[in-house]
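For this depiction, one protein chain was excluded, whereas all remaining protein chains were kept in their positions.
Labels run A, B, C and D following the written order; every chain starts at residue 1.
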Amino acid sequence: MLEKYLPADVPAEKRKEFLNILEEVTNSTGRLMLFAGDQKVEHLNNDFYGEGIPADDHNPEHLFQIASNAKIGVFATQFGLISRYGVDYPDIPYLVKLNSKTNIIPYEAKDPYSEQWLSVNDVVEFKKYSGVNIKGVGYTVYLGSEHEHSMLKEAANIVHQAHKNGLLAVLWMYPKGKFIQDEHDKHLIAGAAGVAVCLGADFAKVKVPYENSQFKPELLHEVVQAAGKCGVLCEGGKKINEEEFLKELYEQIHIGGTRGNGTGRNIHQRPLKEAIKMANAIYAITCENKNTQEALKILNS
Amino acid sequence: MLEKYLPADVPAEKRKEFLNILEEVTNSTGRLMLFAGDQKVEHLNNDFYGEGIPADDHNPEHLFQIASNAKIGVFATQFGLISRYGVDYPDIPYLVKLNSKTNIIPYEAKDPYSEQWLSVNDVVEFKKYSGVNIKGVGYTVYLGSEHEHSMLKEAANIVHQAHKNGLLAVLWMYPKGKFIQDEHDKHLIAGAAGVAVCLGADFAKVKVPYENSQFKPELLHEVVQAAGKCGVLCEGGKKINEEEFLKELYEQIHIGGTRGNGTGRNIHQRPLKEAIKMANAIYAITCENKNTQEALKILNS
Amino acid sequence: MLEKYLPADVPAEKRKEFLNILEEVTNSTGRLMLFAGDQKVEHLNNDFYGEGIPADDHNPEHLFQIASNAKIGVFATQFGLISRYGVDYPDIPYLVKLNSKTNIIPYEAKDPYSEQWLSVNDVVEFKKYSGVNIKGVGYTVYLGSEHEHSMLKEAANIVHQAHKNGLLAVLWMYPKGKFIQDEHDKHLIAGAAGVAVCLGADFAKVKVPYENSQFKPELLHEVVQAAGKCGVLCEGGKKINEEEFLKELYEQIHIGGTRGNGTGRNIHQRPLKEAIKMANAIYAITCENKNTQEALKILNS
Amino acid sequence: MLEKYLPADVPAEKRKEFLNILEEVTNSTGRLMLFAGDQKVEHLNNDFYGEGIPADDHNPEHLFQIASNAKIGVFATQFGLISRYGVDYPDIPYLVKLNSKTNIIPYEAKDPYSEQWLSVNDVVEFKKYSGVNIKGVGYTVYLGSEHEHSMLKEAANIVHQAHKNGLLAVLWMYPKGKFIQDEHDKHLIAGAAGVAVCLGADFAKVKVPYENSQFKPELLHEVVQAAGKCGVLCEGGKKINEEEFLKELYEQIHIGGTRGNGTGRNIHQRPLKEAIKMANAIYAITCENKNTQEALKILNS
Partner (left out) sequence: MLEKYLPADVPAEKRKEFLNILEEVTNSTGRLMLFAGDQKVEHLNNDFYGEGIPADDHNPEHLFQIASNAKIGVFATQFGLISRYGVDYPDIPYLVKLNSKTNIIPYEAKDPYSEQWLSVNDVVEFKKYSGVNIKGVGYTVYLGSEHEHSMLKEAANIVHQAHKNGLLAVLWMYPKGKFIQDEHDKHLIAGAAGVAVCLGADFAKVKVPYENSQFKPELLHEVVQAAGKCGVLCEGGKKINEEEFLKELYEQIHIGGTRGNGTGRNIHQRPLKEAIKMANAIYAITCENKNTQEALKILNS
C-alpha cells in the first residue's frame, strides 16, 4: 500500500527494507509522527531549562525516556546524542539529524549555513555495527541564505545516499534571510515543499502557514499539492495549549492533507509521564486515525 | 547522419549508445525539443500556482503526465523529482538537471551560484540499477557571476563525464550579474553560446535575442555561428499566445538556424490535454519538419 | 562501573580498549584531570615567559617533565610537540589537541576559526608505529563564530573517529564572537555543554560560570545537567592562589557535579618540583577523592 | 640538442616522448609557435564577430581549418572545443588550455580567478582513448590577484602532472589587479617570467614590454634572463599591420632572446587562406630561421 511512496533510487535489494521502515514508522498509514529532539544545538539550553520547563527536561536522557516509552514514529536528534545514549536505548526508532547550528548569530546578522556533520555512510556503518535502530536521516535547508547552494547540494546527496541504503530522508525546509518577508506565507511554504520533492525527500518539515497571523488548515492545500509525493509535516513550534495543539494537528492532517508532524517542545517540556501521554495523543491522531477527542482522552488518561 | 555531432571524448565503446540517444531524442533531425521542468526550484511555486494557472499544474505529477503522453525530446528536471516519480514513469526520456537555485535572492543583491547537486556518476549508476530512461544531463552556467569560475569548472566536468558515459550534455548559458546590461543582446548571447561549445556541450539553452525589445530570427545568426557544433536552443520563457509562440519557434529554427527549444511554462501551464497538444505541436515543428499551420492544427485537434 | 560512559559508536572490538583508557585516565572515578599544555600556540609565549613565570617554564620540555613526574589524567597538547619530545617521554598519557590558533587577531576583529590540523587516523597510526602512549584527542569549538559550522563538522567527525578507534574525545566548548555578551553566563555555558553531548564528546571543557563576576558551585548544576553523559571539566584559567584554586576545584566536583578539570597555567607556571606537587594536589581531589585540606598537604609536602 | 630543456620531473620512461614532442612542436629549434585560440571564452564573441572581422571567423571551425592547414607549433584551446571538433581534426598538435574566464567582470571590479576546468589526467586519458594528438597543456596565472594562491597551486600541479605524463606545460603569466600599475613594465614581466620558471613551466606567455608605450626588443633581456630555462613567448595581442607584426616578432626572437610567440587574433581574424599564410609566415620566423623579408614573401605568396 505504501509502495506508491517508493522512490526509484532505492535499489531493488533495498526496497523491502525501505518499505518495512516506512510501514513501521508510519504504522502503515504513510503518516509520520516525528519527535524532534535536535534543539540542544539549535536553541542551546533555552528549551530545556527555564521558566515553565520541568526539571525532568534539564537532562538529555529525558528525551530518550520519552522516546522509548511513548508511541512515536521516529526520534530525530544528532548522531552524538544517539551515540551517548544508544547503548541504553538501542531500540528507539531513530532519525539522525545530520546538520545543526546554534542560535547565537541572529538571522538578520548573517545568512545561516548549517553544514552536514557526518556522512550517510557513517550512519549506515554505525547502524550495522552498533545495532542501534536507525530508520532514517534528516537535514535542514535554509532556502534564501547565501549558502543555499551548499545546503541544496548536501541535501540532494543525503536523500540519495539514504535511499541507496534503504533509509528514509526527511528535510527541514526553512526559508531564511533578509529576502524573506513572512515565513508563514503559504505560497513561500509551498515553494519550499516543492524544493523538497525536487530533492527527492520522503518528508518535508515546514512552518505552519498563516493568514493574518492565523492558521487555517485550507492554507495547506497549496503546500501539500506542491509537495506531491513528498509528505508534508508541520512543525510543532513553541509549547501551546494541548487541546489547541491536538485540534490543529487533526485539521492539518484531515483538512490540510499533511502526512504527519514534527513535534519537540510540545512533548518534552513536560514531566516524563505527561510527555509520554502527549506523545501518545499526537501519535494517535497521526498514525492511529483517532480524532481530537480520542486523543485528548489519551492525554488525560 | 548525426555522426558529425559526435564529440571526440565519447569513447569508442560508447559511441553507438551516444548516437542512438541523439537519434532518439531528436527524431533523427539533430534538433532537440527539451521540455523544461526545473522551475519548482528555480521559481519556487510561482509557475505552478496562481492566476491563470490551471489546477492540474499544482501537482508535480502533471509534468510527468505530460512527458509520458506527449511527444517530447527530453524532459529536464531535478534528480529527486525523477526519483520520486520514476517508479511510475520509467520510460520518459529524462535529462537530469544537475544544478538549481531558488529565486529568493535577487540577482542585483548577490551574484548567483547554482552548485552541482549530484555527480554524473550518480546519474549513470542510477540509470543502470533503476531502469529509469535517462538520456542526458543538464547544468546552468551564470557567466559574469563572481562564482563563474566554479560553474565553468563544474560544467566542463559534467559535459566530459556525460560523454565518457555516452550521455548527452545540455548547458543553460545565462549571463547574469551587475555587469550585464541587456540579457537579450545578441552579441552577448553569441558569446555565451561560444562558451558552451568551448565547454563541449551538445546543446546550449540561451535567451532569445532582441533588437529594440523585439525578437527577429536573423539576430540568431551570430549566435548559431558562434556555437558551431553545439546546437542552440532558445528558451521558451513566460507563457504567451500559442500561435505567436509556434511561429516564433518555426522562425528560430528555419531562419535563425537553432537546433531546437527549451520550453516549460508554455507547455505545463495548461490542463493536461491541452498541455499534451501544445507539446506535440512544438515537437512537430522541432522534430517532424512541420510548419506553423500544421502545428496549429495539432494544437487545435 | 564506567560502562555507563561507553558510547554506542565504539565498536565491539574496541570497547575493552576504550573502557581501559577511561579507567586509567580517570583512576576508575570517571573524573578526568586534564593537564592543558596547548598554550604555546593559543597564547604564543605569553604563558611561558614574563613577570612571575619561573625560568623552568621557558622551555617546552618543562611540560613533559611535569607530565612524566606528576600524577595526571592526560597531558593535552599539539601533535608536533608530542612528536618532538615523544621519543624521550613515550609513557605520558597524551591527549592530542587537534586544532589551535594564535591570539594575534582579537575576537572583536574577526570571528575565530581554529581548523583541524591532522586527522584522527594520523594519530591512530602514529600511536601504533611510535609506541607513544596516546589516550585520546581534543578539539576546540567556537560556538557563535561565523565559522561555527566548520568546527561543528570537524568536532562531530573527530569524536566519531576517536570512538571508532577506541580513543577518548574531549571538546573545548567556547562561545565567542560579537553576539556573546558574557562568556561566564551559566545558561550560555550550559548551552555549550549541551552541544558537546550532541557531538558525542566524552568530556567538555568549559568556562567557569559566574554570577556577579563570582563563581558559585551551584551555578554548575544547569551546566552539568545539560551535558548529561558528557563529563564537564572547568577550565583552570589564569594562575591564582593555590588554596583558592583547590577549594574551588573541590566545590566544582562535589557541589557542582563536574567530572574533572582542565588546568594549565596553574600547574606549569611554577618551578618543576612545585608544579609536580600542584598537579598531584589537583589529581588528589579529582581522582583520589581527597578533600581540599588533604590536597593542600600534598602541595606543601 | 633539446635535452637541455628536459625537466627532472619527466620520469625516465617518458623522456623520449617528452623530447619527441618538444622537437616536433619546435621543429627542433626549441622555439614554439603557439596558435592561441582560447578567446571564445576569454573575450566572448568580440574577437570573432564585428567590424573588420571576416565571416570565416564567425564559426569556431575556422580555427581548426587554420590549424590543420597551416604550419604551427601547437593550437591552444579549451578541451571542449577540441572534443567537439577532434573527430574531424585529430591530427592538429593541440595544447589543452585548462582554465579560462570571461571578460564580463572588469579587473578593476574584482580580482580574477580563472579556475582549472579538468585535470591533466583527464587530458592524458582522452589523448589515449580518442587518438587526438595532444602535445601539452596550458594555464593562466593572474599574479597579484587575491586568488593568486589558488592559481599558483593549480599551475604547479598542472606543470608537474604534465611532465610526469611526458607532456609540455605552457603558462600564461599575467599580473592583474589593483596593485599593478603597468602591465607592460619590463621588470614586472621579468618577475612574472621568473615565477613561471619556479613553477617548472616549459614556456611562459607574457605581455610585450614597453618603454614609453613602445616596444624595444632590448627590454626583453631582463625577462628572458629571469626566465632561465623557461622559454619566453610574447603574446600577439590585438591585430596589427602584418609587416610590423613580423618585424617585431623577428626582433623579439633574435634581439630579445624569446623562444617563440603566442598569436591568436593576428592569425584568425582573416579569411582562411590569408590566415594560413600569416600562420606560415609566423612559423617561418619562429621555427624555420627565416627573416622578416622571407616571411613577408610567404605571406604575400
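To be clear about the criterion, a residue touches a chain if its C-beta (ideal position, glycine included) is under 8 Å from a C-beta of that chain, and two chains touch if they have at least 3 such contacts.
Quick caveat, the model's predicted, so the values are computed rather than measured.
Chemist: Which is it among D:136, D:200, D:217 or D:260 that touches the chain not included here?
Modeler: In the full complex, the listed residue that touches the missing chain is D:200.
Chemist: From the list D:127, D:160 or D:184, pick the residue that touches the absent chain.
Modeler: D:160
Chemist: Which parts of subunit D are in contact with the chain that was left out?
Modeler: Counting over the whole complex, subunit D touches the hidden chain at residues 3-4, 6-9, 11-12, 143-144, 146, 148-150, 152-153, 156-157, 159-160, 163, 175, 177, 179-180, 187-188, 190-192, 194-195, 197-201, 222, 225-226, 228-230.
Chemist: Going by the touch rule given at the top, which residues of subunit C touch the chain that is not shown?
Modeler: Listed in rising order, the touching residues are 38, 40-41, 44-46, 48-50, 58-61, 77-88, 90, 100-102, 104-106, 109-110, 113-118, 122, 126, 129-130, 132.
As a convention for this text, only the chains that are shown with their structure count from here on.
Chemist: Taking touch as defined above, what minimum step count separates subunit B and subunit C?
Modeler: The least step count works out to 2.
Chemist: Considering only chains that satisfy the touch condition with subunit A, which of them also satisfy it with subunit D?
Modeler: B
Chemist: Quick one: compare the interface residues of subunit B with those of subunit D and tell me same or different, with half as the dividing line.
Modeler: Subunit B and subunit D contact each other through largely non-matching residue numbers.
Chemist: Calculate how many whole Å lie between the centre of subunit C and the centre of subunit D, each centre taken as the average of the chain's C-alpha atoms.
Modeler: Averaging C-alpha atoms per chain gives centres 57 Å apart.
Chemist: What residues in subunit B touch two or more of the other chains?
Modeler: none
Chemist: Sort out which chains touch which and give me every pair.
Modeler: Contacting pairs: A-B, A-C, B-D.
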